[in-house]
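Data first, discussion second: the structure below is written as structure tokens.
All protein chains but one are shown in place.
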Amino acid sequence: MVIVNGVKVSEKEKRQRLTQEKKSRNISAWDVVKISRHPKRPIFQDYLERIFTNFVELHGDRAFGDDRAIIGGFAQIGNQKVMVIGHNKGKNTTEQIERNFGMAKPEGYRKALRLMKLAQRFNLPVITVIDTPGAFPGLEAEERGQAESIARNITEMANIEVPIISLVIGEGGSGGALGIGVGDRILMLSNAIYSVISPEGCASILWRDAKFAPDAAKALNITAEALYKLDIIDEIIEEPTEGAHADYQQIAANVKRSLLRNLRNLSNISVYELLEQRFEKYAAMGKFAVD
Amino acid sequence: MVIVNGVKVSEKEKRQRLTQEKKSRNISAWDVVKISRHPKRPIFQDYLERIFTNFVELHGDRAFGDDRAIIGGFAQIGNQKVMVIGHNKGKNTTEQIERNFGMAKPEGYRKALRLMKLAQRFNLPVITVIDTPGAFPGLEAEERGQAESIARNITEMANIEVPIISLVIGEGGSGGALGIGVGDRILMLSNAIYSVISPEGCASILWRDAKFAPDAAKALNITAEALYKLDIIDEIIEEPTEGAHADYQQIAANVKRSLLRNLRNLSNISVYELLEQRFEKYAAMGKFAVD
Amino acid sequence: MSWYTKAIEEKKPQKKTLWIKCRGCGAHIWASEWKQNLSVCPECNYHCSMTAQERINLLFDKDSFHELFENISPVDSLNFNDLKGSYKDKIEANKKKSGILESVVTGHGKIKGFSVVTAIMDFRFLGGSLGSGTGEKILQAANFAYDYGLPYIIFSASGGARMQEGVLSLMQMAKTCAGVARLNKKNIPFISVLLNPTTGGVTASYAMMGDLNISEPGAVIGFAGRRVIEQTIGEKLPDDFQTAEYLLEHGFIDAIVQRKEMRDYLANVLSYYNR
Partner (left out) sequence: MSWYTKAIEEKKPQKKTLWIKCRGCGAHIWASEWKQNLSVCPECNYHCSMTAQERINLLFDKDSFHELFENISPVDSLNFNDLKGSYKDKIEANKKKSGILESVVTGHGKIKGFSVVTAIMDFRFLGGSLGSGTGEKILQAANFAYDYGLPYIIFSASGGARMQEGVLSLMQMAKTCAGVARLNKKNIPFISVLLNPTTGGVTASYAMMGDLNISEPGAVIGFAGRRVIEQTIGEKLPDDFQTAEYLLEHGFIDAIVQRKEMRDYLANVLSYYNR
């Protein structure tokens, strides 16, 4: 017997569920990787400017620093007030260096958790926006508890008593992404990726050469389409054919529509139900054999 | 009308309450300061060895480091299992340097808070042992949130759902002492001091010269006797006449007896009542005029 | 803990003063311009301290502020005397000088329509030090916020605990934080505005415990005094040490807000409270 996310699902059922979203696209997983990293691809800041109003940035982890690789604060989307938190890649070299290319350190994850608890105090839903090559793999990050900070976020997000929507807009790089990614809904742009390891990293371990990254990308199932099929994500937000960078207004409109719909759907659930459903959602993830 | 700790108290009543504890002692506040800092005065470690058994030291704040100026862990006193946390001064120069003379940094206060929450999880009462000249006044401590860490402890200790007993064995130095000092009971050795500022610091500000420290010591009301009169502390544990250093066994026995009695008294209070009483205790502290 | 108490003593413009010398840059500014600019230097943006009443006027909707617990004042319970005289005399002098009875003014009011409970420290009164009366008022106001489910905003400006009340003043740190802890438990927002200067025991208690910690540009915020730290480490500290900007960089301040934008900023933040 094969368990698909906790329940037996026939392949037919699976295919039907996908039909509404699936577009016949003739691009490879590696093409998607390249689009997800396109230098002109809209970043968190672009969505902040186009979708959100009245952003009040809040700084600091109250213990060590203010990591610019993750930013967050109060914001409004339509008439809905939220806490929005996201990886902050930067649009040019200066910004990218200041923001460490969206690779957060422990103080970044700890700030994110602080803001989620603040959202709980203010009774606001949380939107997390994911776009990172991964958590920063540096000495000081390791020293100050990169692992601890991600582990704590993943654990405590399970108990945050307001709705959480996670949106993958570009690169969903491993633990660095999941560290703000434990949402009640996981949405993903159609050319975003979400992976346990970078295709290059995987290729250099399992193929002994990073140049096999395209093979690794395919094998890892990192595209929105693949992840929807695997029941990891809840919704794919369609990009323009060439990718989100081709039409900032269009993709922003699509993202906004999706966020508002999902906020609405989550708004009438009691805290008890919300946390039960969140638990069940993650408890159901994975495929394994029994006997 | 003068309010003494939230209620009108007649001077007569006050004196009666003190009679049982008060000894007619012909030593000045400054003498007490000197005894409290006596190089041979028993430190936390001495009580750990004499009163507690089965000590399991637990390390680290889970964010930055393991401050040796505050140590703590599971321990047993008589048959009672507790979490014990205290300032750790050191007995010789090597130890004193390693432990920074009992002057804790933010990571020390954060470790202490972590252990109090651990005590809550294990349902164990907390004993905090205070003996510090003050929180470490250094650049790195300031940078990493000396103020924040003390403030957080003081605040969160108000909500810790197990009994807390705070015991001042030597120097109760200002915020650095209070950072682990918000107990349901505050006990103090008869030659310990507890002060908002060191006598030297006070003298150099208000007398413009540190050599007036004896005057400041008297004015500040920092002895156990004075603080008992002011309803700040709950109990004075008597030392041998010359001071605790004269008889380690005797003072350890006195401390143990007092701790066990207070643990017993706190053991049958519901969590709700405990937190209410703790709130009322601190809400009542202070003397001011109304109208 | 009150190393700063003496260190900073802002000179407020007198009625007859024609110009103000800025403590930030030394520029001479016409008193009328200075006042119009909310006691902020138009040359260097130095934010000079304000009285509690000036801050009420600046931030609260007209006639919306109602003072609470105004009948609380200090007593010299230890008969504290130092070289310059008795605490008792200082209390009287400070009452007279400032026209208020304690180092904090408490009340409730509206900021652009949003009801809040507030405590506003006044640095003129004994250097904004935290005494028993101060602590009592701050706790009472917290309890008021708790009872009515209203957000609580404390504006701090203080040299720290009030030495002349001994450990009674130290315990005000625990007393005020007990109030904050109750608000936390009931999920009522507490906003801390740390003004120049906020130091010692005030920083190490309620002032640092805001759900949001907000400051004004250049405000000095610290625990230990600069001089004490320099003695400890044996070197000179950087110029921006213990400024609001430094604390923001180190993760302890959410935002630095210009004085003229504070009212809008607070109203905006309050609009996010969704209960």
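Letters A, B and C name the chains as they come in the text, with residue numbers starting at 1 for each one.
One rule holds for everything that comes next: contacts are C-beta pairs under 8 Å (C-beta built on N, C-alpha and C of every residue); 3 or more make two chains touch, one makes a residue touch a chain.
Everything numeric in this text was worked out from a predicted model, so none of it was measured.
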Chains in view touching the one left out: A, B
Options B:111, B:185 or B:278, residue touching the unrepresented chain: B:111
Touching the absent chain when the full complex is considered, from B:124, B:192, B:244 or B:263: B:124
For subunit A, residues in touch with the removed chain: 2, 135-139, 141-148, 150-152, 154-156, 158-159, 174-175, 178-179, 181-182, 194-197, 201-202, 205-208, 212, 215-216, 219-222, 226-227, 230, 232, 278-279, 282-283, 285-291
Touch list for subunit B against the chain that is not drawn: 54, 56-66, 74, 81, 107, 111, 118, 120-124
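Simple rule for what comes next: only the chains that are shown with their structure count from here on.
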Contact graph of the chains (line, ring, star, complete, other): complete
Chain centroid nearest the full-protein CA centroid: C
Cα-centroid distance, subunit A relative to subunit C, in whole angstrom: 41
Length of the line joining the C-alpha centres of subunit A and subunit B, rounded to whole Å: 47
Residues of subunit C whose C-beta touches two or more other chains: 184, 250-252
Two or more partner chains touched - positions in subunit B: 144-145, 148
